[in-house]
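A single structure is presented below for examination.
Here the complex is missing a single protein chain, while all its other protein chains stay put.
Presenting chain A:
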Amino acid sequence: MRKALFVALALTVGSATAAPFVLPAKWMAANPSQAKTGGEVRIYSLSDYKTLNPFTSAEADSLPDLMSDVGLGGLFTQDPSTDKFIPHMADAMPTVSNGGKRFVVKLRQGMKFSDGQPITADDFVTTFKIHTDDKVGSNSYDSFFLNGKPITLKKIDDYTLQFDFPQVSSGAYVRMAFIPWPDHVFGPVYRSKGAEGIKAMWGISADPKTIVSPGPWVISNYQPGQRAVLRKNPYFGEWNKDGAGKPLPYLDTMSIRLLKDLNAGLAAYLAGQIDTFAPSKADDLAQIKRAIDSGNLKAQLFPNVSPNATSQWIVFNWNKAADPFKQKLFRDVRFRQAMSHIANRQGMIQLALGGLGTEVYTGVYPVFKNYQFASTPKYPYNLAQASKLLAQIGFTKKNAQGYLVDRTGKVLEFNLSTNAGNTVREQLGRIFADEAKKVGVKVNFTPIDFNNLVDQLTSKGPNRPFDAILLGLSGGDNIWPYGSNVIPCGGNLHAYNVPADGKCLTPQESLMTKLYYQGDQTLDDDARRKIGEQLSKAEALNQGFVYLVGTNYHVTFNSRLGGEYDRDLWDAYNLSRPYAHLTTYIK
């Protein structure tokens, strides 16, 4: 009797330590009990898949990413309702010591790869080793270093890991949250053949039977250039449940059509052959709406859900030793503020983006709502204000052609370029040049080849080969949403001022650099946000980049799909469904 009791007790303790991750019901739009199991979701991708190898894949939404997608990463994931990190592959939040530099993480027990093998500390350690071997060329390489100093990872026991950071980092949870790949597959190859052996594994034509996934999906078939079919990893559901206790994912398969052309994607969506579509142009939205209204397409359309994590900007070159007139002009903050006043952002949204866009005033994309501050100054469209500022610099008179000239008769003009072929940027540039002409600034706008443009932008030294460039950046996260090589002086995308020695020129830049590192080395969310408020203010006052507009995020999906996030959680960062259709079900 006592023995039986002991066994029962051991079983309950055992199952308690192997508790599954339960997807919070408050995230979801519908009650999990409504979800049905089985079926297929049909999606599309615009670019061809290049590899199945998680260590060499370079593009976003690659097949290894899709197969393993559990949010931001493995150990921890961001709760979309609070932006805080919660444990996923970790059993609990880590024990932090050594002043915020040491993290001891207990792994969730009972996790398995798609071949049924348990996921343990060895898998994390081997994956970490391969990512940090520079001969492999992994895209994640940089995320395991802080200012060039390596993060170290040690196995304490089979289910305990210890991370040691060279300094306190705001990105600690993101950096620790990488996806583990099987040690029993990659480890022996890496130990015997090194980086070359790893690079030769899991090419795009590899046999799907040899592929092992830690995530909800595993490849079942790939037809080059046509279609990839992922099937559910049944072991994933053993440690990932919904609020009603059902294993995730609900679906049996996810098929991805490869459509080179966006019009082909739209046609396939309108024909009901795929279930979701990412509309970006007003014309696409109009066609989808027409098809829904006429009853030909049973789908739902949600335009302007949020801004996208992207923006377009104009940057002025401060390193023009050969042209002291322009160098002095571009270094004058009043000139850059005047240029921001010239940017007719509403006009740009209406004309270039078909009304589907958002005004942008700082480097933090408006979708990162937790880092938007009322105290950040703005220089909105105001031609009178622009003229006033230009007069302060000494441009009071106009010549016969109507352009502003200084006391010596020099015309206020500069060259502005963008990458040819990007129709939106070409239109933004024209609108800017037209508005500039109204106040008497001559803008010579010329679209040029993309690679030439990037070479100009990333060039270094006292005399860089451009006046002004219109371009955009995208990506990042809402934990510390400032670019590591954009904000600090010396960064290769600190594009307005890149002297050979990488030194700051203005006190504002020095302040931004200081605040950037200060915030980046703060683990506490609220304290970091306070630093962010100061940084945003310094950035806006500096106007190193004159931010213009960003596109918006729209959602549409076939009515046969259920399982999306609560409507309040949708945005371009959280998207509209958790983790690559993890909770999607067929109604």
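To be clear about the criterion, contacts are C-beta pairs under 8 Å (C-beta built on N, C-alpha and C of every residue); 3 or more make two chains touch, one makes a residue touch a chain; residues count from 1.
Operating definition for what follows: contacts and distances are computed from a predicted model.
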item: Per UniProt record, name of the chain withheld from view ["MaoC family dehydratase", "Anaerobic dimethyl sulfoxide reductase subunit A", "Hydrogenase maturation factor" or "Peptide ABC transporter permease, appB"]; value: "Peptide ABC transporter permease, appB"
item: Touch criterion as defined above, residue of A:P224, A:G402 or A:G461 at the omitted chain; value: A:P224
item: Option touching the unshown chain, where A:I156, A:A271, A:A286 or A:A321 are the choices; value: A:A271
item: Contact residue for the chain not shown (choose from A:A92, A:A244, A:A321 or A:V454); value: A:V454
item: Sites on chain A contacted by the missing partner chain, in the whole complex; value: 40, 42, 47-48, 50-51, 53, 56, 58, 134-135, 137, 139, 141-143, 148, 199, 203-205, 221, 223-227, 255, 257-261, 263-265, 267-268, 270-271, 273, 291, 294, 296, 449-452, 454-455, 457-458, 471, 473, 475-476, 483-486, 492-493
